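Contents: one structure, followed by commentary.
The complex appears here minus one protein chain, its other protein chains still in place.
What follows is chain A.
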């Protein structure tokens, strides 16, 4: 472990801030260069710089070191921008920036510079990139949360990029509702976690593992944090937002909704595996939900006719696969670095490897689908076919990506798929957490899901590219995409093949450091992992052969059995459940709101005062605060009596007069008599203020006088009057008791030291003024701000009413 100082310290912060700062410059660039140069060429620089900069850290991280940097933000609250670069963060960082480069190149050709609002698109994209980098680099749990929500927001904005379409808006809304719901749950979990561990740093939490696992909040924390991870990574049953998110432009789908953002949940689970790993709840939730998602996603993908929807469900399914691997890998923490532990640690390695591979092949497939959409004008499988001759490059890329997704050699997906089969086979022998009986489910479900994965991969490749070309169903001549558009997907496809042949190079520099970052009990030099394509005639290989045979059979007969899947009733789908419950929630909350937001000021006053009485009188009673002590009180003389009598008479007059003018005058009398108290008790400042305020308010009253309706007595029923009586008497009593009691308590150190020494401390002989401008200057500053805002509010209200009246007249 090594801490680096100096200029390198700042570069990590710079990486995160650059996209945000650049996002602010985009409107300027747009203005300067708009129709001449596609904005994407400028934006391309940013991920490129970040990618190259991150490459520099590979040697450092491959040695098992890490980099920490800290920037004080709110040191008094321990909220600092602590960033932490280890193997896992570096792998994600490289994926984010590397995919960013390719996606931006792709978007330059995909999005027309004449029709689209490119400045908005790239601003959101930069915001996302900065947030995602911040998310994977943060060590402070709440900073991480902030970036987490920022990715949700930027994803929302990008999905709704074509906001004229209703489906885009709906998809964006759905994704925001679900991911932010999960995010808030996660926030609650994080707060509990900080309460348990008494730290905001994830690394320090890992050091307090025993403490966390023994705590009574352990299970609620796990559930809350996993809700965040599962909603973000589209795990069953929260997966419904991801197909909706496909309304976004294809570069966004390729980038956010397959390669990076949806992997944030995976990242979180991996990051917290050292904290929660080894417990049965964590294992069952993560691997159970993962394997269900895998199965659900793969079966649902088969019945899709929209290519992007197919890819969306396939992403859901693959995310489930990675999630279940992380769950199985968490068993390592149960067994420790023993022989068993090493076996299960391979699941973690497989998870990282598959995550890496998935970004490659899924990214390339999304780009190909985007190209098909761009060139043919449709993504519907039923209208496509026979594109092989017309689009040979796209076909090659789709073939490589699709076969890799199906888990066939010689592509990288084969390697990680074999490791996945090995991991699910190993689960059976764990003999803990009821795995001796239930463990059989893992290989079985995984095998079935893999068959369907094979089928949908074949559908994707062969239904679009082979078969008969149907010109009549397309509205245009189809030809290959421009060179720049398929370059990014070709690069990705190239990596898909290269990784198969040289997996150990990537393993040494990228995957192993990430592996060690998740499993701190292993050190990088002791880990000996060799990935090899050929590993003998073992169970895994037989399973793969079974998948290919079964999958081919099913693919050939696909027309016969897919209609059966489509029989599934529409009203039973998760989507329907979501929409129905959303509708219900909206309706009920509207009913409830309408019930108390009546628009009557009287009602609002009743709420305000009742709340006031309940809180104040309640706490006075509960804390035994009522106490009268008259020993230190001043002697009451005859003037005071007279004044009190006068105030009472004036107040009663306000109540019982039938003339509004009299009421206003009586109210001023109350005010002026209170001024007299200040005079008697020698508070000239207060007396002066009270007097002027009283004068001005009287004038105000007179002005408003014209608008008020004639004062009507005896309106309303007895019930109405009784409510008013109870509320007002209760409020008055509370205030009286509070004032008398506060005089009898001495709870805090007296602060009279300041007042006695006002001249030395503030150079003021008038302590009232010293309090206002010096000792409590902050209060005064905020008070005048509030005053100013209130004034503007009155101004606006008066204007609005005038506008309203004009409007009425016009009608």
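Things worth noting here:
Simple rule for what comes next: contacts are C-beta pairs under 8 Å (C-beta built on N, C-alpha and C of every residue); 3 or more make two chains touch, one makes a residue touch a chain; residues count from 1.
The definition used in the following text is that contacts and distances are computed from a predicted model.
Hidden chain, UniProt protein name from the list "ATP-binding cassette domain-containing protein", "ABC-type dipeptide transporter", "Transport permease protein" or "Na(+)/H(+) antiporter subunit B": "Na(+)/H(+) antiporter subunit B". Considering the full assembly, A:692 is the residue among A:32, A:585 or A:692 that touches the omitted chain. Counting the whole complex, the residues of chain A in touch with the unshown chain are 684-685, 688-689, 692-693, 695-696, 699-700, 703-704, 706-707, 762-766, 768-770, 772-774, 777-778, 780-781, 784-785, 787-788, 790-792, 794-795, 798-799, 801-802, 805.
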